[in-house]
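A single protein chain has been removed from this complex, and every other one stays in its place.
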Amino acid sequence: MTTTSIRLGELADRLGGRLTGSPDIAVSGIAPVSEAGSGHITFLSNSKLRHVAAASQAAALMLTEADYEQIGTDFQGVCLIVPNPYVCFARVAQWFVALNTPAPAAGVHPNASVAATAVIAATATIGANAVIGEEVVIGEHTVIEPGVVLARGVSIGADSRIYPNVSVYEDCVIGDRCIIHSGAVIGADGFGFANDKGAWIKIPQTGRVVIGNDVEIGANTSIDRGALADTVIEDGVKLDNQIQIGHNCHIGAHTAMAGCVGVAGSAKIGKHCTFGGAAMILGHLTIADNVHISSGSLVSRSISEPGQYTGFYPLAKNADWEKTAAIVRNLGTMREKLRQLEKITKNKE
Amino acid sequence: MTTTSIRLGELADRLGGRLTGSPDIAVSGIAPVSEAGSGHITFLSNSKLRHVAAASQAAALMLTEADYEQIGTDFQGVCLIVPNPYVCFARVAQWFVALNTPAPAAGVHPNASVAATAVIAATATIGANAVIGEEVVIGEHTVIEPGVVLARGVSIGADSRIYPNVSVYEDCVIGDRCIIHSGAVIGADGFGFANDKGAWIKIPQTGRVVIGNDVEIGANTSIDRGALADTVIEDGVKLDNQIQIGHNCHIGAHTAMAGCVGVAGSAKIGKHCTFGGAAMILGHLTIADNVHISSGSLVSRSISEPGQYTGFYPLAKNADWEKTAAIVRNLGTMREKLRQLEKITKNKE
Partner (left out) sequence: MTTTSIRLGELADRLGGRLTGSPDIAVSGIAPVSEAGSGHITFLSNSKLRHVAAASQAAALMLTEADYEQIGTDFQGVCLIVPNPYVCFARVAQWFVALNTPAPAAGVHPNASVAATAVIAATATIGANAVIGEEVVIGEHTVIEPGVVLARGVSIGADSRIYPNVSVYEDCVIGDRCIIHSGAVIGADGFGFANDKGAWIKIPQTGRVVIGNDVEIGANTSIDRGALADTVIEDGVKLDNQIQIGHNCHIGAHTAMAGCVGVAGSAKIGKHCTFGGAAMILGHLTIADNVHISSGSLVSRSISEPGQYTGFYPLAKNADWEKTAAIVRNLGTMREKLRQLEKITKNKE
C-alpha cells in the first residue's frame, strides 16, 4: 500500500471532515496508531490510546472533536476531525487498496465456457474455467473468478465479485456490490421431504435465492433456495464463513452473522441483528430487529424484544464439569429435597 | 409449472387414489390450499386448514377419507381421496417439475476432461470443465454438472445428479437416484494420526465411502473415507448442508440429518433416525434405530432405546443467563448447603 498517495484535502472532502493543517500534504498508507510511520495517516478510535496517538510520527491523525480537544495540540502532524474515526479508517483503507490493486482486465478468459444466451456486460470479467449458463445476466464491472459455475438464469448486478469455485444454482439473483467468497453455494435445494412409511419423498424446491445489494457471503457458506417462495437476503447483510441458511429464510437488512451459524428453514430474522459464532436458530421462528445472539447459543423460540440473548453451558475444568453436569442431570431431585425441607421448616414455624 | 397439464385420471392411477369427479379434467400445477388457483390441484395435509380447502377455487383437492367426509361436499371441484395427501403433494410436485424441466442433453461437453479408461453411459451428461478420472464408471441418465471432479475408480449408478464443484475421491461408490449438491466432498481422508512424541504421524486412510441408492447429500457436506474398512451411507439417507461424517461411520437406511450436524469417526447410527440441526455425535458410539436427537444436542454416549433426546442450554436474556450460569458453575456448593440443611433439620426431628 505504498505506491500511491492521497492528498489530505481530498480525504477531508470525501469523509466530510475538518483539517487542522495543510490540505496539500499527501499520505501513502493507513496504519494503526502503534504502527503508523511518517508517511501514513492513522486514526484514534479508542480513547485509551490517546497518549499513543499523541506521540505518533504519522503525517495525519483522524480523531473525534472530543479527542481533538484533549490531544490535538500534542500531535505533531495534521489532525482530521471526523465523527467516526473507525468508519473513516475502513473507508480510507478501502481507497488505498483500490489505488494499489490493478483492476482485473475486462473480458472472457478463453478457457471459460459461456452459453450463447448469456448476457455479460462489456466491463465484466469472466475467469478461466468459469462456466456461465444459458440466460445468465452479469452486470458492469462484476468479476467472476475462475472455477465459478452459474447455472441457467442466474442474475448478478454490477460491481460484484464472485470468488473461485462458487456455485450458484438456477435463477438465483445477486445484487450490486456483493462479494461472495470461495466455496459458497447459493441456491441448492432446501431440505424438504415427506415421509412415506419410513422413506423420504423429495419435495421439489422451486423457489429461488434473492440477494440484495452490498451483501458479503463468506467462504463455504450455503444458502438454500426456497421450496415455493424465495429465500431472501436483504441489503447490507454480512455472513461469515461456514454458515448454513435454510430454505425460505428471510434475513433483514444489515444483519451480520459470524462463522458457523446455522439458520433452519423459514426463520424470519429482523434488521440490524448480530449472531455470534456457531449460534443456531431453529426453523419457523421470528426474530425482531436489533436482537443480538451470543456465540454458541441455540435459539429455540421466537424473540420479539431487542436485546442480547445467551444460552451456552459454561466451560470448566473437566473434573468440575463432570461434577456439575451430574447435578444438572438430577436437578429435579435437588428441587424436591428443597421443597421437603421448606415444608418441614414451615410446619415447625 | 404452468405449461403442461396432467389429467386427474392419470394422477389417480399413479397415486392409487379415488376420484369423486371426472378423470378427464386436467390440472396444470400444484399449490398449497391458500394459494391454489383454478387450474391447480391442491392438498389438505393439516386438518386445521379444512375450511380453507373447502373454499378453494382449485380444480382438484387431494385429501384423506376422513377429511373428505367432513368437507367433500363443500368443495366445488373434484376430490382425490388418498391415504397421505402430503406425500402425494411431494409426488405430484415432482411430476410437474419433471414435465417442465428439459432433460439435459446426453453427452460429454467439449471442455470436460475425461480419462481414456472411464466408462460413461451413452445417456449420461458430463458438463463443462468436469474432470473424470481413470476407470470411473457412470450409469445411465446420470448428470455430472460443471466443475465436478471424480478421481480414479469412482463409480456412480444410474439417474443420479452430481451438482457443480463436487469432489469425489478415489474408489468411492455412489448408488442410483442419488443427488449430491455443490461443494460436497466425498471420500477425503479420515482424521487419523498416531502421536509420536508430540508430532502427529498420518495413518493412511485406505477404505472408501460407499453410498447406497436414493441418498441426498447437501451443499458443502463432507463424508470421509474409512481408515481400513469403508464409511457406509445406506439407502434413502438424507443429509442436509454443512454436515461432517467422520471415517468409518455407518448410517442406517432412511436416517435424516439437518444442517451443520457432525458425526465423529466410527459412530454406528441406526435406521430411521433424525438429527436436528447442529447436533453432534461423538465417535465410536452406537445409536439404535428410531432415535431422534434435538437440534444443538451433543450425544456423548451410546443410545440403545428409541425416543427423543435433548441436551442444550436454554436461551435467556444475557443478564439472566449470566446469573444462572454462575450458579451452574457452583452447583456443587449449593448441593453441599442443601445437604447440611437436611442434616440439621433431620437432627432436630
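Brief remarks on what is shown
Note that the chains take the letters A and B in the order they are written out, and that residue 1 is the start of every chain.
In this text, a residue touches a chain if its C-beta (ideal position, glycine included) is under 8 Å from a C-beta of that chain, and two chains touch if they have at least 3 such contacts.
This is a predicted model, so every value here is computed, not measured.
Interface note: of A:55, A:90 or A:119, the residue touching the hidden chain in the full complex is A:90. Residue A:272 is the one among A:7, A:50, A:272 or A:292 that touches the chain missing from this view.
Across B:49, B:121, B:158 or B:338, the single residue that touches the chain missing here is B:338. The chain not displayed touches chain A at residues 1, 31-32, 35, 84, 86-87, 89-91, 93-94, 96-97, 109, 111, 127-129, 145-147, 163-165, 179, 181-183, 214, 216, 218-220, 236, 238, 240-242, 254, 256, 258-260, 272, 276-278, 295-296, 312-318, 321-322, 325, 328-329, 331-332, 334-335, 338, 341-342, 345, 348-349. Within the complete assembly, residues 111, 113, 129, 131, 147, 149, 151, 165, 167, 169, 183, 185, 188-189, 191, 193-196, 198-204, 206, 220-222, 224, 228, 242, 244, 246, 260, 262, 264, 278, 280, 282, 294, 297-301, 307-314, 316, 320, 323-324, 327-328, 334, 337-338, 341, 344-345, 348 of chain B touch the chain that is not shown.
The rule we apply is simple: only the chains that are shown with their structure count from here on.
Between the Cα centres of chain A and chain B there is a gap of 27 Å.
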